[in-house]
Every structure is written in C-alpha cells, then in structure tokens.
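Complex shown without one protein chain; remaining protein chains in place.
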Amino acid sequence: MRKTDSFEELVKLDLERYERAGKPEAVYAEGKSVEDILAIAHKVISEGKSTLITRLTRDQMEALKFLDKVEVNERGRIAVVGEKRQEKIGKVAVLCAGTSDTPVAEEAVVTAEYLGLEAIKFYDVGVAGLHRIIEPIRRIREENVDSVIVIAGMEGALPSVIAGIVDVPVIAVPTSVGYGVNLGGISTLFAMLQSCSSGVAVVNIDNGFGAAVFASLISRVKMKTSGKH
Amino acid sequence: MRKTDSFEELVKLDLERYERAGKPEAVYAEGKSVEDILAIAHKVISEGKSTLITRLTRDQMEALKFLDKVEVNERGRIAVVGEKRQEKIGKVAVLCAGTSDTPVAEEAVVTAEYLGLEAIKFYDVGVAGLHRIIEPIRRIREENVDSVIVIAGMEGALPSVIAGIVDVPVIAVPTSVGYGVNLGGISTLFAMLQSCSSGVAVVNIDNGFGAAVFASLISRVKMKTSGKH
Amino acid sequence: MRKTDSFEELVKLDLERYERAGKPEAVYAEGKSVEDILAIAHKVISEGKSTLITRLTRDQMEALKFLDKVEVNERGRIAVVGEKRQEKIGKVAVLCAGTSDTPVAEEAVVTAEYLGLEAIKFYDVGVAGLHRIIEPIRRIREENVDSVIVIAGMEGALPSVIAGIVDVPVIAVPTSVGYGVNLGGISTLFAMLQSCSSGVAVVNIDNGFGAAVFASLISRVKMKTSGKH
Amino acid sequence: MRKTDSFEELVKLDLERYERAGKPEAVYAEGKSVEDILAIAHKVISEGKSTLITRLTRDQMEALKFLDKVEVNERGRIAVVGEKRQEKIGKVAVLCAGTSDTPVAEEAVVTAEYLGLEAIKFYDVGVAGLHRIIEPIRRIREENVDSVIVIAGMEGALPSVIAGIVDVPVIAVPTSVGYGVNLGGISTLFAMLQSCSSGVAVVNIDNGFGAAVFASLISRVKMKTSGKH
Amino acid sequence: MRKTDSFEELVKLDLERYERAGKPEAVYAEGKSVEDILAIAHKVISEGKSTLITRLTRDQMEALKFLDKVEVNERGRIAVVGEKRQEKIGKVAVLCAGTSDTPVAEEAVVTAEYLGLEAIKFYDVGVAGLHRIIEPIRRIREENVDSVIVIAGMEGALPSVIAGIVDVPVIAVPTSVGYGVNLGGISTLFAMLQSCSSGVAVVNIDNGFGAAVFASLISRVKMKTSGKH
Amino acid sequence: MRKTDSFEELVKLDLERYERAGKPEAVYAEGKSVEDILAIAHKVISEGKSTLITRLTRDQMEALKFLDKVEVNERGRIAVVGEKRQEKIGKVAVLCAGTSDTPVAEEAVVTAEYLGLEAIKFYDVGVAGLHRIIEPIRRIREENVDSVIVIAGMEGALPSVIAGIVDVPVIAVPTSVGYGVNLGGISTLFAMLQSCSSGVAVVNIDNGFGAAVFASLISRVKMKTSGKH
Amino acid sequence: MRKTDSFEELVKLDLERYERAGKPEAVYAEGKSVEDILAIAHKVISEGKSTLITRLTRDQMEALKFLDKVEVNERGRIAVVGEKRQEKIGKVAVLCAGTSDTPVAEEAVVTAEYLGLEAIKFYDVGVAGLHRIIEPIRRIREENVDSVIVIAGMEGALPSVIAGIVDVPVIAVPTSVGYGVNLGGISTLFAMLQSCSSGVAVVNIDNGFGAAVFASLISRVKMKTSGKH
Partner (left out) sequence: MRKTDSFEELVKLDLERYERAGKPEAVYAEGKSVEDILAIAHKVISEGKSTLITRLTRDQMEALKFLDKVEVNERGRIAVVGEKRQEKIGKVAVLCAGTSDTPVAEEAVVTAEYLGLEAIKFYDVGVAGLHRIIEPIRRIREENVDSVIVIAGMEGALPSVIAGIVDVPVIAVPTSVGYGVNLGGISTLFAMLQSCSSGVAVVNIDNGFGAAVFASLISRVKMKTSGKH
C-alpha cells in the first residue's frame, strides 16, 4: 500500500523538520500547580532543551525566578526556560494601543524573540489619535519588517487602519480588554475579522503567543526561498 | 394633588411643543400593504400635513410616485409626503464608506432635510484608505456643522477615527452590511459602542432615520439658546 | 500633493482645537496599580493640568484622598485631579431609577461638571410608578436643559418614556444591574436601541463618563452658534 | 402499590377534567398542507367538536373560508372550527401598540373569546406617548377585568408601565416586530422578563394563543372559588 | 382637557388601590451594605409598616437576626420585616426538584405567605422519575389550589409535564442551577417558554419573589369576583 | 520506526473493517444540482453498490423516482440507492411527538433499516399528555430494543422522561421545529444536553441520519460480543 | 382503563429493573456543605448501599478521606462511597489530550469502573500530532472495546478523527478548557456536534460522569443479547 509507505516517510520527515520548523514547544501554565511548573522547568533545563511557559500566575513566576536559565517577563506572564535560539530569521513590528494591551504584546514579543525574530515595539498607537500612527508606520517601512502584529481591544479598528497603509501581512490579536458589549473580546474579534482592509488574518483573543509563532513562520518562508534552508 | 395638576399642565405643554419639537411623525412601511401606504399618504396630504414614510418596498414606491406632493428617494426607500418644512435649523455632515451603506445614508439625509437641516454628504470615506478622510474633515470644519452622522458596516471603525479628529457630537449608525461574523450588524454595533474615542453615541442598526432625528434635536438645542425659542 | 498639505494643516488645527474641544483626558483605572494611579495624579498636578480618573478601586480611592487638588467621588468611583474648569457651557439633566444605578449616574455627573455643565440630578425615577416622572419632567422644562442623560437597568424603558415627553436629545446609558436574562446589561442596551420614541442615542453599558462627554459636546454646539467660539 | 393506584385514578380524573379545563385543542398550521388543514377541519366539524387552528397561511385561510362552521380571522391568521362555547367565564383586556402587533393581538382575542372570555381591545397604546395609556387604564378599572394581556415589540416597556398601575396579573407577549438588535423578539422578551414592576409573567414570542389560554385559566380560578365548579 | 383630568383621577385611585393590591414593597439587597439594610429595616419597623428584603447576603442576614419583628429565611435569603398580613387570600402549590432549587422555592414560599397565600410545598419532584410527581398532583387537586409555581433547573421539563395534568395556571421559574450549556439558566428559560403544554407563563431566572407576587394576583382576582373587594 | 509501521497496518485494517463497520456512505444532497444527484445514483447502481442520499429537495426526489433500485421516502427527504443490506443486527425504537418532527424521524427510520436495524416507530408521544407515553414504553420493553432514538422539538423534555424509565441508551435528536426562543433548535438541544436523567447522548439538530448510525453501532457492539463478528 | 393498568405494571417493572439497569444513584456535590456530604456518605454506608459523589470541592474531599469505604479521586473530584459492584460488563477506552482534560477523564474512568466497565486510559492524544493517535487506536482494536469516550477541549477535533477510524460508538465530551472564543466549552461542543464522521454522540460540557453512564448502557445492551437478560 504505497500511500501509507509515503505517509510513514512523511511522518519521519516531519519529526526531523519539526525541530527546525520554528513551532516552539510551549507550556500553558493555567491550571498547573507551582510544583508542576518547577518540575517542567527543571526537566527542560537538565535535558539541555528550551521552552516557553505562557499564562503564568504571580506565584508561578515568583518560583521560577529562583532558577538559573529562566527569564521571566512579568507583564507578559511568560518565561523562557533554557537557551534562546541564536539564529535571526527576520523582523516583526508589534503594535498596541497602551497599558491594557501590553501584557498580550509582551507575550508576543518574548515569543517572537525566542523564535529568532527581531521585534520592534510600538505601544502607544491608537485610532482615536491618528497622529500616533505616523511614527510606527515610518519605522515599519524603514525597518523593512516581514509582518506586523497588531494587538487591540475595544473597537478593534487598528488592524484595518494599519493594513490600509502597509504592504506586509497584518496579524491581528483581539484582546479581552473592555466592558459592556466587549463580551470578553469577541466583539473586538468580530470587528477584526470584518476588516475592510485586505491583508489581515486573526488569531484567538489574547493569543500573543500564537501571533508570534505565525509571524515566525512568515519570516521562515522568506528564508527558505533565499536559500538558507 | 399638586403633582398631577402639574402633570396635566405638562402634558398640555407637551402637546403644543411637540409640534415644533422636530420629532417627525413617521410611518414605518414594513408589513403594510400598498393600499395602506396610499391611504396614509392621501390622508396626510388632504389634511395639509406632512410625514415621512420609511422602509418602503419597491411596489410601495412605485405606487407613491403617482401622487403629487410626494417625493420618493428610491435608494433610501423613503418618501416625503406633503410639504417639507422651510425653516433651516442647522447643518449635519453625513459620512459613509460606499455603495452598500448609501441606502441608510440616504434615509438619514432625506430625514435630516425634512427636519430643516442642511445635510452635507460624503459617501466615499473609509478607514482602509486614510487619504479618503482628509477632504470630509476639512469640509466638516469649514462648514461648521453641528453634528456628524457616521454610517458604517464591517469593522465599524470610522466613527472612532472621525470622533478622534472633530469636536462635535458623532452619531454612529451601524449597518447590516457584511457576511460571516457580521451577525446582521450586531458586531459592527458592538465595535462602535466600544469606540475608544469619546464623543460617540449610537442608534439602532440601519436606523438612518433615528440618527437624523437625533441630529436635528442637537441643532434645535443650539437654536433654543441663541434666542429663537 | 494638495490633499496631504491640507491634512497636515488639519492635524495642526486639530491639536490646537483639541484643547478646548471639551473631550477630557481621562484615565481608565481598571487594571492599574495604586502606584500607577498615584504617579499619574502627581504628574498631572505638578504640570498644572487636570484629568479625570474613572473606575477606581477602593484602594486607589483611599490612596488618592491624601492628595491635595484631588476630589474623589466614592459612589461614582471617579476622581477629579487638578483644577476643574470654570467656564459654564450648559445644563444637563441626569435621571436614574435608584440605588443600583447611582454609581453610573455619579460618574456622569462628576464628568459633566468637570466639563462645565450644570448637572441637575433625579435619582428616583422609574417606569413602574409613573407619578415619579412628573417632577423631573417639570424641572427639565423649567431649567431649559440642553440634553437629558437617562441611566437605567432592568427593562430599560425609561429613555423611551422620557424621550416621548421632552424635546431635547436623550442620551441613554444601560447599566449592568440585574440578573437572569440581564446578560450584563446587553438586554437593557438592546431594549434602549429599539426605543419606539425617536430622539434617543445610546452609549456603552455603564458608560456614564461617555454620556457626559457627549452631553458636553451638545452644549458646546449651542455655544458655538451663539458666537462664543 | 398504592401510589400507582392513585395515579391511575388521577389520570382518569384528568381526562374528565380536561374537557372543561379550558385548554383548547389547537392545531398549529405551520408546515401543514392545505389538504391537511381541510381534512382536520372536516373531521372536527363532522364529529360535532370544535378547535382552533393557528398560524394559518393565506392559502390555508382561503380554503377554509368555503366551509360552514369555520370563522377565519385573517389578521390573526387563526380560525375557529365548529361551535364556540357559550359560557362566559370572565374578562380580559388586550393591549398593543399598533399595526405591527395586531396579528398577535388578534390571535389572542380570538382564542380568548373561543374560551369564554370577553376581550376588551386597545390597539393604540404606546409608551412613547403617555397620554395614550390613560383611556385603556380607565376602562381596565371600570370593566373590572381579571387579567391584562400586553403585546409589545421594540423596547417592550409597555407591560412594566401597565403593571405599575393596574392590580391584576399582566401577561406579557413579546413580538418579533423590529429590526437590528431585535433578534426576532428575544431582546423584547428579555426586557419584559426584567420588568421592574412585579405582577408580570411572560409567554413565548408572538404567542398570543398561549397568553389567552393562560388568561382563561386565571378567570376559571375565579369561577372555581365562586362556586360554579 | 378631559383625558388628563381622568388621568389625575386615575392616579389618585391608583395610589389608594396600590395599598391593597398585594404588590409588596420589596427591597433588593444585592449591592447594599449591611448598614443600609439595617437602616431600612429600622425605618420600616418604626413606621409600623412591613416589607420583604430579598437576595440577602450571609452578613446581612446575621445582622438582621438581632432585630425584633424580623423573620429571616436563610435558605431563601429573604426576610420579612414588620408584621405579616393576616388576611388569607388563596392557595398556591410550590414544586421543585431538589436541593439546588430550594433557595428559589423558599423565596417564593416566604413571599407567598407574606402576601396572604397558603403555600403547599413539594421539594422532590422531577421528570426523571415519574413516580415522584404522583403525590404532588393528587395534593394539588385535593387542596384546590389557585395556581402552581414550578421551579426547575436543567432541562426545564417539569412545568410542561405538570401543566399537562393540572387545570390551573402554572407559573414557571427557571433556575440558574447547572453547568455547561446551562448559560446561567437561559437554556432552561427557553425550554420553558417553548412548553408544548399550554397554560404556562414564565418569570425571570431565579425570580421566586416575582412568581409568588404573580400567584397572589391570581388569587386576588378570585377574591374580587367573589365579592370581597 | 515501529509506530508508523503499525499505523500502516492499522490503516490497512481500517479499510477492510470500514466496509462492514456499518457506517454508511451517505450523500448530503443540499447544495447539489438534480444532475449531480442523478449522476451519483447512476454510478452507485452501475457499480453494484448502495448509498443513502439525505436532505433531498422536491425536485431531486422527483428525478430519482424514475430510477430503478431507488427508494425515495418523501417525508424524510431521503433515498436508498442500490440494494438494502439483508443482515439484521438489532432493534431500535424511534419516538417523536407528532407531525412536525416526523421528517427527522423518517430520516432516522430509513437509515436504521438500511443499516440492518428493525425500527419500531412511535410518532405521537409527548410530555404534555403522559398517557401517550405508556404504550411506547410497554413496547420498548416487550420488544427488547437495543436503543431508543427520541426526536423532539420545543422544550425537548421527552428524552429525559423516557430515559428515566428505560434501561437502554437514549439517543436524543433535537429538531428545529418551533418559533420565538427556539433559535433553530439550539434551545431544544441545550435542554436535552442538560437532561437530569442519565443515559442520554445527543446528536446535531435534525440529524436523524446520525442518530440511526449511532444506534446501529450500538447494536453492532452487541453482535460483536455474541460472536457474530 | 387498560392503559393505566399497564402503566402501573410498567412502573412496577421499572422500579425492579432500575436496580440493575446500571444508572448509578449519584450525588452532585456543588452547592452542598461539607456536613451535607458527610451525612449523605454516612447514610449510604450505614444502609449497605453505594453511590458516587461528583464535583467535590477540596474541603469536601478532605472530609471524606477520613471515612472507611470511601475512595476519593482528587483529580476527578469524585468519590465512590460504599462497595463497588463486582460484575464486569464490558470495556471502554477513555481518550483525552492532556493535563487540562484529565479531571473530566478521571470522572469518567471512576464512574465507568464503578459501573463494571474496564476503562483503558489514553491521556496524551491530540490532533496536532497525528503520531500520538496511533497507539490508542491499535489498543482500541486489540482490546475489542465496546465504546470510546473522547474528551477534548479547544477545537474539539479529536472525536471526528477517532470516529473516522474505529467502528464502535464514540461518546464525545467537550471540556470547558480554553480561553477567548471557547465560551466555556460551547464552541467545542458545537464543533463536536458537527463532526463530519458519523458515529459520534455528545454529552454536556465536562460531563465525564454522563459519558461513562452512557458507555455502561452500551455494554449492558451487549450483555442483554448474549443471553444474560
């Protein structure tokens, strides 16, 4: 049965490729005990590997800080355990509107850097004051980024405005920041999916990690073609 | 019982004021027969009064066209029956993004004009191309409008962007234009209610009529103070 | 390129106008630490400016009380930092049904006064006892207010009833007070958006701040025309 | 096994009582063919019984008109097949706001009369004009009705207002009349369930039939006590 | 203006009638402080009046227990402050399925008794064991109750089953007991509103108080006719 | 790499087993043209195979009737193309409440019979008249069925009541029959998922086909153990 | 009246059958006090019976541990009180994706074993790595299980993939694990109900207990046929 033979082959290839594919092994900390998290971190370090741990609680972060080879980003509630990878694969711009969206932005930035991206941060960009988008757009162009991650709560208009101006893929991350009709970010998500600018795709609410993984895959595509892979 | 005496008095005042309050008697045509509509129109005209008829069907519009003193706006599915009022009470800007939102915009414009407002129309304004908002904003300022009606479907970002720049009340009208997560305009409505610009209030989906009535009340407030009332 | 030139010009005008446009710089306290809030307040005061801080927690309010030039409204969870503006621009009536809606009403009143409005409060108005709406309506008329803010939870009928009687714009604020089918205020919001009285526009659930900003813009329109601007 | 014995007994009692309990055998016409409806009508008449048929289509109504002993109410899309009952059991007031709610009101009225109630109709009652509720309330009191059926679309405020004034049970019927946030009547339903007046219970959207059956049960309770049963 | 005269008259009548209409003044405790609740209770008692206080917290109940003339029902989180009324006006059966629904049932029972109803309780009735409904139905018939309050969570089938057997009005109260698709009781509410038995009307989720007020109005209708009013 | 070897092996086994596993190849007709359907039918017949075609339109059914070896069930909008299988694998009871649910019931029955089940039909079973469930339950026991398919719209109570009495798996199928709060069957679905009787599992709204396939798998499990496979 | 006679007979049969039908008496601990739970456990033990207690809090579990004849599964928040039954009735496979779903899986496993099933556990199966499903599928086939319980959160794809390969009934349990668009598991539930593999039925979110009861009924069907009943 030829098809299965090739599948076997594919699976084998897959396992090898997986390593360098840039999809990080990540641990979702929510619902795990402090002990669980410490055990995972110890194991990763002792095996000489590395991982990300996302959605850490305050207690989990306090415990992790005592470990060597662990870098905790408190605002982003994320930790890098083990060695970061060295190889640089591209650039991503990370935009958000301000204080309430920064935890998601930091999760994206830490993940992006872990995956070999240079992350250029703009944390004070909003549609209610158009003058605040000028500088980011200039930089996005000058820096020749491969993609833009736009994190926004409330009416979720920022990705549309940005995608109307830049010519790279815009990865939109709705946040659960808001009240009333916000519905935990679903209203913002729906606004983003309806963007009247083309060139926007969306990940789950508050999923800074997922946006950064996606951005890294875009940059890897670029490398592939330019002969590095 | 004093309170009730005053209520009686208030009700009396109310009936007198109502006439000049600018809230038009309007007929919602949906669910009415062509005969019903014609009968209403005839009665209004024969009594020397005037009214608006909104949400007309094609058949109802065809029938109304044969009457004198009836002005039908097909795109807005709205008719003015009887005499328009003469007195001018102020100016309103009506913005929308394009073809699919124009029916709602036309409903707003016809209503606004019927109520004595000068309506300045901008029908090609969208957040996906910021250069398209420059001209409207310049005019809004030059013309010294009392309020702005912003009609938008999709991600509903336009009111936020506009309200971030102008200094008059912005009345936002979500439209039911879209597909997928649009939910008949509810996603757009929710985005607008979450506008991160202050100075925005919202009316029901596709309710161009209601937005224009509200705009006329704003302009009437202005008149009141300037001594006309 | 002429358009952009004018845009530059507009942006410049905008920045100048913004100052006196009546849209307050406001700080949304939710998610900020006590230290953050204190730092913001100190900075605003030291720069001789003023701001509103909304949605304060009990701890944040306790800390702010020790500062000079800070006025905390505990029920409304709002603080005025720095000097209130002096200039009076108009009048607004603020109506709500009772104890559970007063926090939102107080947020509206403090914001309105900060923006130069005289706020006339009616905190015991409900549709289940029509005799309770007589006095407010008499006063609304005597006082010649520019707009009415109606704050209501539950079935959200009050704006419809009020707008059926008064001839000024009614800004409706749904509250998240209720249980069962209340859905955090969304049911109330939807009832208000469907008001069978025209002359009603709505802001986000519990958004007393936004309603007051909108009311101030209405009163400013009035001033503009009467030659003050 | 005693319990089952008694159950058997109860079931027997039930079958006898059912006849005079006032819960009509009713046929829901939706999804049935014209032939089905005619066959049902013929069978009922030939057996000397009677029934209601609700939610008739235009075609079904046209066909039924040719039968003797069938009374079709076109606006209410309901037919009485066979003899109406003679015995009068009480009075109910049926209120609604106007043209779009009358089909539901007519369904309620026909059902109520079929069940022996005298139905007093008020078809022009709305919260946007309080003067329109005075006459109905006077009559409700003069006529000493047993219950009030309030049919309303849009913001669904009428039951709250009425129940705040009358001292009999108010049965609220939300209608699916509206657009935008109406959600096929669910917004109206939710507003009614949150009525801040006590003394209101609700039936399904557009369910004029169910409201009338419930009203007849209330009147029957009254009769029971006064010794007629 | 005759209409208003009569309205004045009606309002006057209304105030007098209201007293004996059986709609209790009730205080909704949620969001009030212990001090607020104590103050209200003291005031009611000192004025020789009475009231119900619903949705009490544990702390509020502890505080109330020290007062004379206050009767606290802990399971129902409800207190009777002042004298209960003496006059008996009828009977109501209160059914629920078990432990999780009893708080709502107790709220209904306390309210019903406060309003002069004799409440017959059945707290172990469920559709998953039909043998458990036999005894309640026998008693409902023997006792000749005026109405039945059916409190149910989960699939909400109990009102349908009961209304299929009894010949008095069934007032259904959905509860917020459940998980997963329960949606805080909305699924149960919707099931009840779709009851395929006629003779069912519904109040808001967990609203035992409202159901009992409605039941008392039904019993009062009965009294009215039998000449007591 | 052992795992993949075994997977290859498993896939091979799978393909062989699939044939006799009882999961029918079925064609979902919605969105296909009459020509598409005819082509599929011809191909199946010419290859000596068989299939089910579900959700047929009237036109598609008219066209299929002219073919040999095609059996169309118009009420169930389903056709058996080719030979039915002969082997009998067990019994299933199919219950529903009446006319509006019968299309779904017929889809289930035709599918069940196609898969080798004897289907015992009860099409007049409802919770609003408990006497109507006695006969089905007696038969369910006498006939020793392997499972029960309960199809219900409206409040969806029937599966709970049935599962409280029988000792075999109950497969519940919500239907989209209803209006108002029915939400296209989702309310009914949610009621069923909350069944307070254990022993109920649910398939998608109107999915009579899926329920029957599941029932056949239950009966096959039985056969497996008894040594037939 | 014959029908009722037979019903009486059926009820009698029912009560006898119920005992051995395999539907466990289970106690839902949520909302009960530690004392309530201890009292129930004592009663069950002293009467020589057995029961399951589900959804235990940490405190309730701590208290139960001190009792003899009580076996607490902390991860599954479930306890077996009294003797487990001895008789073995079949096999079920229980699959889930990992840490966050294991509480639901443990509830299913404990229930299944209590009901006489041998439960084969696979707790690291996910669609994002197809190689992880190979081993479970091999075992499912080798072990000749009667049914498969698939517990999944997130996109809920696992039941579809599994049901595409195995030939026994798949009982899917959505979990409330996730964030953003998860909606407390409803998104996962809806994905499962739409499975494009036939042979899947679904129970309520997080309802491991219900899935195991259903699985036990499937295995009992098998036993019945093989002559034990």
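A, B, C, D, E, F and G are the chain letters, set down in written order, and residue numbers restart from 1 in every chain.
As a working rule, contacts are C-beta pairs under 8 Å (C-beta built on N, C-alpha and C of every residue); 3 or more make two chains touch, one makes a residue touch a chain.
Since we're looking at a predicted model, the values are computed, not measured.
> For a quick check of understanding: of A:94, A:137 or A:181, which residue touches the chain that isn't displayed?
Checking each option in A:94, A:137 or A:181, the one touching the absent chain turns out to be A:137.
> Mind pulling the chain B residues that touch the left-out chain?
Counting over the whole complex, chain B touches the hidden chain at residues 99-100, 130-131, 177, 179-181.
> Under the stated touch rule, tell me which residues of chain G contact the chain that is not displayed.
Answer for chain G: residues 97, 126-130, 153-157, 160-161, 163-165, 178, 180-183, 187-197 touch the chain left out.
> For chain F, enumerate the residues touching the unshown chain of the complex.
11, 14-15, 28, 30-32, 36, 174, 176, 184-186, 189, 204-207
Basically, only the chains that are shown with their structure count from here on.
> Please indicate which chain is farthest from chain B, where distance is taken between mean Cα coordinates of the chains.
Of all the other chains, the one whose centre lies farthest from chain B is G.
> Same or different for chain D and chain E, when you check if over half of the residue numbers at their contact belong to both copies?
Here the answer is same, because the shared fraction of interface numbers exceeds one half.
> Using the average of all C-alpha atoms in each chain as its centre, how far is it in Å between chain D and chain F?
37
> Taking the mean of the C-alpha atoms as each chain's centre, how many Å separate chain E from chain F?
Here the centre of chain F sits 44 Å away from the centre of chain E.
> Can you list the chain D residues in contact with two or more other chains?
Correct list: 4, 7, 11, 130-131, 165, 180-181, 189, 193-194, 197, 204-205.
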